[in-house]
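With one protein chain withheld, the remaining protein chains of the complex are depicted in position.
Each chain gets a letter, A and B, in the order it is written, and its residues are counted from 1.
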Amino acid sequence: MAKRIVINPVTRISGFMEIEAFIENNRIIEAKTEGLLFRGFEKMLIGRNPFDAVYFTERICGICSTAHAMASTIALEAAMKITPTEQGRYLRDLIHGCEFLQNHIRHFYQYTTPDFIRLPEGYSLYVPDHNDFRLPKEKNTLIADHYFESLDLSRQAHEMLAVLGGKAPHNHGVFIGGITAQASADKIIKIKSILSTIKKFINEKMIPDAFTIGGYYQEYYHIGGGYGNLLSYGCFNNYAQLGTLYVDPLTYADSGIQAFRPSGIAEEIEYSWYSEDSEPDMDKPKAYSWVKAARYNGMPFETGPLARQWLSGEYRNGISTMDRTIARVLEARKITEIMSILLENIIPDVSVQKKYSIPETAEGEGLIDTTRGALGHWIRINNSVISFYQIITPSVWNLSTRSSIDLKGTAEKALIGTFIQDPDNPVELGRIIRSFDPCISCATHVFSQGKHIKTIKVVP
Amino acid sequence: MMEINGNTCPEYNLRLSAANSLIDKVKTEIERNTLVKKNLVWLELTGCSGNIISLLNGANPDFKYLITCMTDLIYNNSLMAPEGEAALDALFNNTENGFILAVEGAVSIKNNGLYNIIGRWRGEPITALNAVQLLGEKAAHVIAVGACATHGGVSAARPNPAECVGVQSILKRKVIKLPGCPCHPDWFLGTLAHILLYGEPELDDRDRPLLFYSTLIHDRCPRRSYFDKGIFATKLGEKTCMFKLGCRGPVTRVDCPVRQWNDYVNWPIKDDTPCIGCAMFGFPDKMEPFISYNTTRKR
Partner (left out) sequence: MIESGKSICQRMKQISEEAEKDIKTIFMQSCIYTRSSALYELGAKIVELEELCEGLIEYEDRQVQPTQLSITAEELSKYSGKNGMPAYVAVNGIVYNVTNNAAWAAATHFGLTAGKDLTGEFASCHAGQSILEKLMIVGKLI
């Protein structure tokens, strides 16, 4: 007789999620991931000033706001046929890098470690709800200390972001052409200084801590794998002089590594709370989530640090819960290296801004890999205002619902088949889900105006 | 209208340091056992959860000081160790009396609030609406943190698909409002410190603490002399007045020019972009367009 488990809220993620799973003979035989927040950004953007989209879409998410500013800016540049200069790209990618560092430090320490270590007593916030803590006291205390120390580092990552971006979250600096302000020598050295502090922390504390946890929870290298399909839109890539510093648009599946083609993206809503004409509909039978189902060539894919580390050849140990966490901390180090290279190539005091005018009609897409994975914004402009806007976030890939042929979402697949040590305390579920770094505030949107569109073509 | 003489207005220096000194005082009093640590609940509702991220960016005091020396944080979706029922038990079992409720995010009221479910307790969904109704009237103080909680913010942007409203619309009792997108960590921590030491801070007629929200950005802007002389920037990235690009500094009451952001390193206008009025009621719809290049320059 299968036992039904419901976990709601899944804490230590961004946004609101429920896991519903069925356990039989200590195995998960069925699982659903449900996104439980809806605001409707794609509808809100209609009719607005196209330039405003950069700042407006940032408000989709507080921890990865820069990601949306990036995708929105790139989509606008595509629509307006603007190519940013290399200096503009370096500066903008520096801000993007800062967001990666903030996110990964917070995700590892604040979101992930409480699953595996006991935090100090005396704080109501940290009273655990299970007993599966395996680290010996000394090692546990060390990571707990680092939990608090990391607050300084992630805060400094946002300080670094604000040096070029004005403020964080929801910076002003990322814009068409690159960034708004100029990087003067004092700003450059401030960034270098903070970067070196963060780099030291990642190397000396964060990466060893991740491997320490991995050492005591070895089975997590073998559970929560999912389909094993990985996808990246590319990031820190295709620089004119520097080439690709991180990863190009690639996919990995049974057929090995191939180039990624945007035309293969589709978004299905069979099990999501939207009607055929894309209005929210909570009465729809079978539907169970606000998150839609993104598919590439019909198949569910995983995006994020693990996909990037694998596709770039940096880390190919495996595809599992623990591998995701390890990949994330290794990626943090990689980002610091990339940022150092970009800083070496910055020419100080260069202004990349121009006076821009809104085209009467235009369309463009902005695809970029960002903190949680592959993010896409699609914009259409008509009568000089936004007439259409679509957003597919990394969590729509990772936390998708099942699709019409009952193909489970990536995280759902990762949960199913997992051996649960203690069905009364199924700690494995939350740990697997958190390894994906879910962001439900990002994942839930609706189209507007007409039928949902399977693919978006960019008119060259 | 106050004049700025010399380097900085002394009253302004006072306001800036007020937040810090209040917090130091709370710390000392708690250490001396003259102040009992209250329970703090931080609810994330229909929003981007950016305000808790902003809170984590606080420095002196930082997040650790907050939970060690100021209040006992008993619930927060992003940070708490327990999940599921255990998390909601922690919430409902510790909110019988004397707690302070901080709310970020708006409240979706469509479909009885089901557009935003924040948990499932004893089999029943708890919506954002439920949470505010259950806890809002009981709390000793309610603080709406950020634009969405204050007046709907971006969550309620036209056409407001999820029918979002600010927290005050759900409650009869007073709600202290800290607009901003996000709310600066100092605005929250300073307000909290004032509550812990002296009770509710002095509020204006829209329930914003005068400590942070009294003066227009325009009246404190380092670029004001350019405005007064009619020297306007034509594009982002310039050092002169951003008025013709759409700056909402003249209608926004908050201390960004003096306090600045992220360890006080920068703020939008200093980053050569206009203010988009994120700390004003009406953000975002009434503050648009944020960036325009075709505004007429001459009278």
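The rule is short, and it goes like this: contacts are C-beta pairs under 8 Å (C-beta built on N, C-alpha and C of every residue); 3 or more make two chains touch, one makes a residue touch a chain.
Since we're looking at a predicted model, the values are computed, not measured.
Listed by label, the shown chains that the missing chain touches in the whole complex are B.
Touching the missing chain, out of B:129, B:181 or B:247, is residue B:247. Interface with the hidden chain, as seen from subunit B, comprises residues 218, 227, 230, 243-248, 250-251, 274, 282, 285-289, 292, 294-296, 298-299.
As a convention for this text, only the chains that are shown with their structure count from here on.
One inter-chain figure worth recording: subunit A and subunit B are separated by 25 Å, centre to centre, where each centre is the mean of the chain's CA atoms.
Across the interface of their complex, subunit A is touched by residues 39, 46-54, 56-59, 62-64, 67-68, 72-84, 86-88, 90, 94, 108, 110-111, 114-120, 125, 153-155, 157-162, 164, 181-182, 234-238, 261-263, 265-268, 270-273, 276, 278, 284, 288-294 of subunit B.
By the touch rule above, subunit A contacts subunit B in their complex via residues 6-16, 18, 36-40, 43-44, 47-49, 51-52, 55-56, 59-63, 65, 106, 110-111, 114, 119, 123-129, 148, 151-152, 154-156, 158-159, 161-173, 175, 180-182, 190, 280, 282, 351-357, 430, 441, 446.
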